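I have placed the structure first, in the form of C-alpha cells, so that the comments after it can refer back to it.
Note that this complex is displayed minus one protein chain, with the remaining chains in position.
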Amino acid sequence: MPKIPGTGLLSGMRLTLTRFFQPKRTVMYPEVKPDIAPRNRGRLELVTDEHGTLKCETCFQCAQACPIECIDMGGTDTKGRFAVHWGPAEQYAERREESAMRRSGRTVSDAAAASGATINIAKVDEILEAHDYDPHHMLAILEAIQGAYGYLPVDALKRVSGATGAWYAMVYGTATFYKHLAFEPGVTRSIAVCRCANCLVSGAGSVMGTLSYEFGTEFGRAIPWSNLRLESLPSHLLGAPSPLVVIDGEPQRDLSAKNAASWAAALAGRYAA
Amino acid sequence: MKRLNAPKGWSQLLFVAPTEPWAALRAAASAGSAATTATLIDAGLRGRGGGGFLTGAKWQATAAEPASEHYAVANGYESDPAVFTNRLLMEENPQAIVEGLAIAALTVGAREAFIAVRAEYTEAIKRLEAVIANAERDGILGATLLGTGRELIITVRPLQGSSMIGEETVLMKALAGKRGQPEQTPPYPSTVGYLGKPTAVNNVATLAAVPWILNNGAEAYAQIGDTAQPGTVLVQISGSVANPGVIEVPTGTPLNEIIAAAGGTASGASIKALLVGGPTGGFIPANLFGGTPYSGAGLKSVGAHIGSGALLALDNSVAIPELATMLTRWCADEACGKTIPCRIGTRRLAEIGQRFVDGLAGPADAERLQKLAADVTDSALCAHEALAPSPLLTGVRYFASEFGPAVAAPSATPTSGRS
Partner (left out) sequence: MAWNRLTPAGRVLAVLLPVLAIGGALTTALLVAFGGAIAATIGANLPIVRFLVAAVVTFLISVPVAFLLIYMEMKIIALMNLRIGPDRIGPAGAVMSVVHGLKVLMKEDYTPPSVDVPVFTLAPVVVYLASFMTLLVIPFAPELTSMGFELGLLYFFAIGGLSVVGLMMAGWSSFNKYSLLGGIRAAAQAISYEIPLTLSVVGIVILTGTLSLPKIVAAQDGSFLDWFIFRQPLAAIIFFIAITAEANRTPFDNAEADQEIVAGFATEYSGMRFGFFFFAEYVNVFIVSALFSAVFLGGSNPPIHIDVNPQILIDLSALGIGLPLIAGIAPVIGTLLFAAPIWFASSRVKGWQALIAGFLIFGGVSTAAVGIWAFVMLPPVASLIWFLIKTFALVFTFVWMRGTLPRARIDQLMGFAWKWLLPASLLNIFATAFAVLIAGS
C-alpha cells in the first residue's frame, strides 16, 4: 500500500513509459527465424544417410521411451515370427490384450489367467512344479515348455507369469531374447549356416548370400513358402567341415560355396510346404 | 578337433586330472579362505576368460563383500562358435573343474555354485554331472561339504540362445532367467552378481588350474610361462596349418612357435596373417609372428588379445576386408541390443566395411571408420562391443593396401575401454 494514494498508479505508469522506450522483444518471423536447439524434436522424420540407407533400426527404443505412446512401428520382428506394433493396444486386432499386458510390466491378472486356455495347460503346471515355481529358472522353464509343445503358446506364458509371480513383461523379455525359443508352431525345420571365423574363411559368406538369394528371404527369417527357416548356427559342430551347413541338425558335408545354388534349388523342391 | 601334443619344454597341467581327487579341496578347507587366496595371488593366476584379473584378488573381494549369500559360477559357455577348448577341457578333465569350483565356493563362502555350459555340449554336461553325482554320493559335495555342517550344491546349467552369455554380467542375467543384456561394471559381479549377491565368476580353464596350484604350490605355477601372467593357455589353432587342433601353450610363447607346434604352415599355402582372439580379435601380419608373445600384454601391444584362445591362420587367398566385414556383421547380429553404439555402430561399421569390399569407399570412410570404432569402444558396456571394431581396425592398420587407396595412415593402437 503506497503511502500516498495514487503513487502506486504513477509508479506503474512510469514503468510502462520506460518500457515504451526499451528495445522490443518481438522476433520478426519469418525474416528472422528463432534459435531452435539442434536436438529439437519438432517433427518425427526418418533420416537417411548419404547413401540413402535408412538409419532407423526399428529398435522400438523411441516407442518405448515416448511418454504418451504416440509412436508406432510396424513390421515383422527380427526373427520373422510375428508382426509387431507398438502403439495403443486398442488399435490392433491381434494380441491386443497381449501387448497391453506385456507393456504393463505386471503379473498376469487372475481374470486374464482364468480365461479359458486353448491348449492343454496341465503340462505347463507339471513343468512349473518341477522347477519349484522359481522365476529364476525362467529360461529352463521356457525351454521345457518349448520341449513339451514345440513352441511357446501364449496361454502357457500367461500361466507361467500368473503362477510364478514374474512380470509378464519379464517372461516375454526372456522369451524374445533367446534365439532357440519360438512363438509359433510349424516352422520347426531349419537350414543353419555356421558363421564362425573358420567357416567364413572357407566361404560361408557366399553360401549365405546364395541361399538367401535363392530362397528369397534373409537370414533369421522363415522361408515364405515352406516350413523352413534360415538361421545362423550358434556353434560349429565338433568335427564338422567348413563351411558348415546344417539342415535339421544334420551337417551337410557336400555343400560348399560352389554348389550352393543347385543345393538351394533341390532344397526348395524338397521342403516346399 | 583334437588335442595336439605340445613340444617338449611346454608345461602341461590343464588336462592332467589331479592324482588324488579332492585333495586340493581338503587342503583349501583346512587352510582357510585367506590362505587360499594368498596362495593364488602368489601363483599369479589370472582369469582366462579375457578379463585377466588376478583370480585370488577376485575371490578375496567377493568374500569380503558383506551379503547374506555368496555364489560361485564356472563359465564354461564358449561364445566363439569355432572354439572348443573349454569343451575339451570339460570333457576330459571335469574333475579339476568341479574341484576348482568347489574351492572357489568354499573360499567365498558360497552355498550354491553353478557351471554354465553350452547346451549343445551334451557329452561335457554328462561328464560334469557324473563327477558331481559321485562327489555327492561320497559326501564331498552336497548337503554336507567334506563332512562339515555347511552345504555346497553345484549344479550344471545348460544355456543356449545367445552368444552373449559368455560375458560375465550377461551370464548372471541368463542364470537368473532374464534377458541376456550386460550391466555396467563396476560394480563387478564380485559385488553385485547372481541375484544381486557377490559372485565369483571364473572361466573353467582358470578353475582347472586351481587344484594343480594348491597341490603343487604357488612357486611351481609362477615359473611357468610369462612372469606377468604365469601359467598356460588353451589355444585352438586352425586354418592353413598342417595340424589344426587344441594346444596348451605357456603364456609368453611367441606366435611362430605356436604355429610350429601345430605343424607349421600347411603345404602349398603361405600364412599372411593370424586372426587372434576369435571373431572380435585382431589380425596380426606374418612379419610380427616372431616378435609377439602370446600373452595379454604382448598381444595388446599389436592390437589383439587372447580372447577365446583362437588362432586362425589365414593364407594369401583370404581377402582381409571381406573377412573383417563378415566378422563385424556377425558381431552386429549377435549384439544384445542394449547400447546404441553397439547395436547400431557395429551395423554401420559392417556397412563401411562392405563399402571397402565393394570398392565404393570414399575418402571420408576411412576417417569415419576410425572415429566410429573409437566411439563404439569408448562407450562399451561389455567386451563384445569394446572389441567388435578390432577386426576392421587391425585390418586397416596392417593391411591398408587391401582396403584400397581410400585408407589413411594407420592410427594409434586401438585400446579396449576395459583394461
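Details
A and B are the chain letters, set down in written order, and residue numbers restart from 1 in every chain.
Quick note on the criterion: a contact is a pair of C-beta atoms (placed from the backbone, for glycine too) under 8 Å apart; a residue touches a chain by one contact, two chains touch by 3 or more.
Since we're looking at a predicted model, the values are computed, not measured.
Within the entire complex, contacts from the absent chain reach the displayed chains A.
With the whole complex as reference, residues 9, 12-13, 15-17, 19-20, 22, 24-26, 28 of subunit A touch the missing chain.
Note that in this section only the chains that are shown with their structure count from here on.
We define each chain's centre as the mean of its Cα atoms; on that basis subunit A and subunit B are separated by 30 Å. Partner subunit B is touched in their complex by these residues of subunit A: 51, 53, 55, 57, 59, 61, 135-141, 170, 173-174, 177-181, 194-201, 204-205, 220, 232-239. By the touch rule above, subunit B contacts subunit A in their complex via residues 1, 78, 80-82, 84, 87, 118, 120, 157, 159-163, 174-181, 195, 238-239, 275, 278-279, 310, 312, 314, 318, 322-323, 326-327, 330, 333, 336-337, 340, 343-344, 347, 351, 355.
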